[in-house]
Structures are given as C-alpha cells and as structure tokens.
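Here the complex is missing one protein chain, while the rest keep their positions.
All chains are identified by letter, namely A and B, in their written order; residue positions are counted from 1 within each chain.
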Amino acid sequence: MSKKTKKKTTKRKSSKKEWARVDGRKPDELRPLIIESGVIPNADGSAYIEMGRNKIIVGVYGPREMHPKRFSKPNSGVLRCRYHMAPFSVDPRRSPAPSRRDQEISMVMTDAIEPALFLERYPRSVIDVYAEIIEADGGTRCASINAAAVALADAGIPMKDLVSSCAAGKYDGKIVLDLGDYEDKKGESDVPVAYLPKIGEVTLLQMEGIMTQEETEKCIDLAIEGCKQVYEAQKEALKKKYGMVEEAEEKEEETGEEETLEEEEE
Amino acid sequence: MSVKFETRDIVVPGDLLYEGRIRTGENTFRREGNVYSNKVGLVNYSKDRVSVIALEGTYTPLVGDLVVGMVSDIELGQWVVDIGASTDAILTVNDAINKSFRTNFDMTTVLDVGDIVVAKIVDLDRRRTPILSIVGRELGKVHEGFIMKITPSKIPRLIGKKGSMINMILRETRCQITIGQNGRILINGRNREDEELVVKVIHKIETEAHTSGLTNRIQEYLRKIKEDRK
Partner (left out) sequence: MSNTIVSRLKRKKIMDVLATGKRMDGRELLQYREWEIKTNLLVKSEGSAEVKLGKTHVVVGVKVGIGHPFEDTPDAGVMMVNAEYTPAAHPTWEPGPPSDDAIELARVVDRGLRAAEILDMDELGLVSGEKVQMIFIDLYVLNYDGNLIDACSAGALAALTSAEAPKFKVSKEDEVEKTDKTEKLKLKSHPVAVTVCKIDDSLIVDPTYDEEEVKDGRITVTVDENGNLNAIQKRGPVGFTVDEIKKCINIASEKAAEIRAIALAGE
C-alpha cells in the first residue's frame, strides 16, 4: 500500500515537500497505461486495458443482424454498449447481476462512442460492445471507452475518429488528472470526459461534486489533455499488430514483388 | 504538402490523409474538404486517389460475389442464409427448384437448417439484403469437406494476382478449394495431411497478408513442408 498524503492541517517538515498524490503522481500525470488489441479470439474485435489498477477487457461483435428485429432500425445500425463488473472486481464482492449504475454507464458509454461511427451504413444491424470490468480502481467508465474504441477499430468497423476518455477532478483542493478510486471517494469532485481527438468534440461529460464554474472548466480542459495522452497509447496498440510482422519482413530479402497493393484495390 | 503520409504507412481511424480534393478510395471519407482514414490499415496514394488497405472488417456483399453460407432459418418460400455479413442473405425457392412453388412443398427436402451452400449474390434488394442464387455449376448444397474462416479483406491475397497464389496452393496440395468472398473457404482433400497443409498455409497468408514477397514465401513454405514429409 502506498503512503497516504498528509493533510494540510498536520505539521509539515521545514524542508518543503512538493504536494503529491496518494500514489506519488503529479497533478497532471496519468496512471500507468497498457493497451492491447486482439485479445478475445472469438470476437470480431477486442482490447484489454490497464489504467492504474483497473483491468478491463472489451469484446466487439458486429455489425450483425439484430435480434429481436423489433429493436432494429430500418435506416441505421444500432450501437449497444454493455458495461458489466465481475463480482471480484471490487471489495467487498458485488453481485453479478447488473446494477442501475451499470445500466447508466452503459448508456453514457453508447452516447460517447456513437458519434465516431458510421451507423447509417448498417441498417437493421447491431454493433455490440461488451465491456467486462475484471478489476476496478476508479475511472472504469473512461477505461472502458478507451478499450472499446480500440476494440471497434480492431474489428475493422469504420470510424470517423477514435474515442479517448479520461477524468479530471478536485482532490484535496487541487485539480488533478485521472483520479484513482481513493481520490474519487475522498475528493471533492470527479469529471469524466470522452473526446474525439481529431474532430475535437466532447462526447461524454459528467460531473459530480462541489466546484466553481472556473474549476469545472479547468477540469474539462485537463481531462481533454489526458484524453490526448490516452489517444497516443490507443494508436500504438492498434499499430502494434502490423508492426511485428513488418519487422519480420524487413529481415527477409525483398523479392521485388509489387503485387500486394494493386491487387487489393481491385 | 497535401499528402500527409507515405504509401504503406500505418494509419488509424481519423488520421488526415490528404488536405484538399482527391478521389476517396476504400476505407476513407471526406470531411470539411479533406480526406481521412476510417480504419486501421496501410495508406496508399496513387495518381488520382487515396485509399487505405484495411485488414479487418465484416464482409460487404457485392453483386456477383461467390459466397459460402449456412442456412439458418426457413421462411415461407425462402431460406435465410448466414453469410457473415451485417444482415442475412435470402435464397428463394423459385431459384432453387425449377417448378413453381406450392405452399405444401416441403422445403427441407431441398435445403434444411444447418446445410451449407455455395451461392452467388445476384442482387441486393431495396433493403440491401443480399439475394442468392444456386443456379449454376458448382453452386448448391455442399456434401463434403469443411469450412475455414478468414477475414474477408484477405481473400484477394489468398487468390493472388490472376489467381497466382491459389493456383499454387491447389497444385501443391491437390485439394479442392472453393473460396467465398465472404471469407469462408470450403476445403476438401484426398487425405487429412493435405487438408491440414491447406489450413496451415491459409492461416499463414491470413497472418502475413499485408506484407510483400508473400507468394514466394508461401511457395518456400509449401516446398519445405513437403520436403520434411519425405
């Protein structure tokens, strides 16, 4: 367990120590981030993410025929996101049944991702995004969105942009980025944001706590900066699959075949 | 510079490929006068257009495509066939039999749920449902063999320029191979060893589809395995 920050009221040592968070991070520092694509063989696309101690896996299926037909749309595809927590993902253990919180998060997650898709290309079809929270430590909806975006791109579903998500908030009087579970519970406010990095639009915005308007706007700006950092990691995760085989190719002698690209275009 | 990448660079959805007017090739879209990628893949700039060679994605049905599918349901006068696209395909009884359809006709005598068919897409109806036909040589119910699934976008690679890749595989393995544009491949060999070889080779092509020099490498691969067998 990492050392906890001393509260302002306790005595400080004469050599002024820089204010640090419970895990020693700077106010604008993200937790360690790992993203991998293609982790569920059966899924059309998938991704695994670790954001700090969060561990989340997302599987994507679709576009596919939607059942029951009465929920399908004649002129557009439907995006269905499902956020679900494993019973052992939190302490104490929670029931495997979906909670109201799970349902709400599923909905805002769908809203966050839909603007990035071309749903009008898939009438009567559905794209299913299943996020499973294996271990939770604050910011799971953001992490789920990040993995979902990678999983959708991994599935080869056309997208206008990736979707990157991160939260900012107020903890111990300071505006901080990417709150962990402890900071979220003990802090003054949490603002999760999802962002389309190239298009420049916010697709998820929630806020909870007590902050001035100025503080809130600072949080949104900081969260967007966090989203941009996450975006870099998402791109790397997607390119990695190609990178490995390209290296193997470089080691072999080029045989001068140019057929690869031309025939693809036919 | 209008061109933002080099041909064969890896791009992701949302990447700006070209600033200004140019024809949009596969897997790209136009927004505010510029061209962007909508998939992960390799960008390709040619004289008059930019495209992205994507290596994942569901099958997009095209009229004229040969597909391999499974009958998933029977409706009045038509079979519903799963071809792995965003919607199921339809095969009408009128196409399957030469007589006019009577409602007391037992459709399962021709095709039943769970049967595999090789068919051609002859139309996309007004709701973009693929309409199939099994009229033609080598079309119809499949009685022997097994199906291997690969990503549809890699099928051209499996076929090769003017069939160079697939013909080589057919020659070396002596198996019957029917390639569905929907990524489903029907394989039937004279012995299990040959069939397993086909599966290995197709899997290798699928994994290395985006690299160059593949045809030669596959030829080497096949030759080596046959050497080892002796």
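Quick note on the criterion: a contact is a pair of C-beta atoms (placed from the backbone, for glycine too) under 8 Å apart; a residue touches a chain by one contact, two chains touch by 3 or more.
As the structure is a computational prediction, the values presented were derived from the model and not from experiment.
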{"item": "Identified contact with the non-displayed chain, of A:93, A:185 or A:228", "value": "A:93"}
{"item": "Touch with the omitted chain, as defined above, among A:21, A:82, A:170 or A:198", "value": "A:82"}
{"item": "Hidden-chain contact residue, picked from the options B:9, B:26, B:95 or B:115", "value": "B:115"}
{"item": "Missing-chain contacts mapped onto chain A", "value": "40-43, 46, 53, 55, 57-59, 61, 64, 82, 84, 86-93, 96-98, 128, 130, 132, 134-137"}
{"item": "On chain B, residues whose C-beta touches the chain left out of the figure", "value": "70, 72, 112-116, 142-147, 192, 196"}
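Here, only the chains that are shown with their structure count from here on.
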{"item": "Residues on chain A engaged by chain B in the complex (per definition of touch)", "value": "44-45, 62-65, 74, 77, 116, 118, 122-125, 153-162, 196-199, 234-235, 238-239, 242-243, 245-246, 248-249, 252-255, 257-266"}
{"item": "Chain B residues touching chain A - in the complex, by the definition given at the top", "value": "7-8, 10, 12-16, 25-27, 29, 31, 36, 38-40, 42, 44, 46, 51, 53-58, 86-88, 127-128, 151, 153, 156-157, 160-161, 164, 207-208, 210-217"}
